[in-house]
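The other protein chains are all here in position, but one chain of the complex has been omitted.
Presenting subunit A:
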């Protein structure tokens, strides 16, 4: 079976796959290049290495130490966020930052410096990493932290797996009182309403996010603000989904996602009955998509792209233009995710977030028209001083990446000569 990333776009298969389970072991001797592959939840080719070797890191799944007093956890880099939640939520600890899926490895979380619904207050995942070990192809091992090998620390956070292999990580968990999330929902109509809601909510809520319907003429959507419930049960709250997720069969010949199904879905989603306030389990709050295993198969064999950009806050009007353009194109897919990023700076040189606003949206792969649409979007994002998220990208041009990545030249010397990826070969100088 050819290994794919989450977008399932056809790509060059890795020629070799190695499984890695012992953090003290040496890297394999290889002729070509290698790349760590965590859990393949990136959408494009940052986790692929066509024609060369992928080193599977999921076998590095051991915890190393946990300090009950401070919440500092040390674990191997292939541990999944879901495994951390399973072990530590019942003891009253939670991830400091989590993306919209819990099925990613700690190594992958660092390499893409992932962000979550609390970016406005907590920054990226990398902001909560205290140190890690970096294994290079020359056999050297470096302890990296803000105080030790700080340059390697900065290059590796958001470093797209190119600086070497992260073997273990030390990070901070945070205290929670229960598994419940106290949430508030608002429907909004138009971006002005979104931004004013958002400004108020960010001041008083830990998590904020909005789902918007990109097919509607004026962007409308649902704004959600949430906080860990102040007290409650660590074991259960109503609304935890079943333990076995729904699953979709692997090779659906056609896409279930088309203009008609999307309009119906987005309509229904927008108008569904919404409690203004509720307490829900953290799983449906943070990971609505994880309830359907392999939902990416919905798009059938043609697969799909995700397009995620960030614009600096000053470029507010560009966002209106981009949304209008997407709506007019009729190509956008399910609800898009809209979120503002705050001012906490990540240590990572290539970290994606910047203070501003980010939009993530799926596009079914219709070939040339889809790619042409992205070119137009790139031009608008670029002109507004924005950039694209590498974790979601499978097609941006090298020229665009280099122009929109200000600290790239600082990063380049830290690339391991033996490490490479499809993404690196596509965009790096």
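Keep this in mind: a contact is a pair of C-beta atoms (placed from the backbone, for glycine too) under 8 Å apart; a residue touches a chain by one contact, two chains touch by 3 or more; residues count from 1.
Following the convention adopted for this analysis, contacts and distances are computed from a predicted model.
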item	value
Protein that the absent chain corresponds to, by UniProt name, given "Diguanylate cyclase", "Xanthine dehydrogenase family protein subunit M", "Peptide ABC transporter permease" or "SDR family oxidoreductase"	"SDR family oxidoreductase"
Listed residues A:65, A:264 or A:372, member touching the removed chain	A:65
Contact residue for the chain not shown (choose from A:22, A:138, A:375 or A:399)	A:22
Which residue of A:3, A:87, A:313 or A:380 touches the chain not shown here	A:87
Where the unshown chain meets subunit A, residue by residue	19, 21-24, 62-66, 73, 75, 87
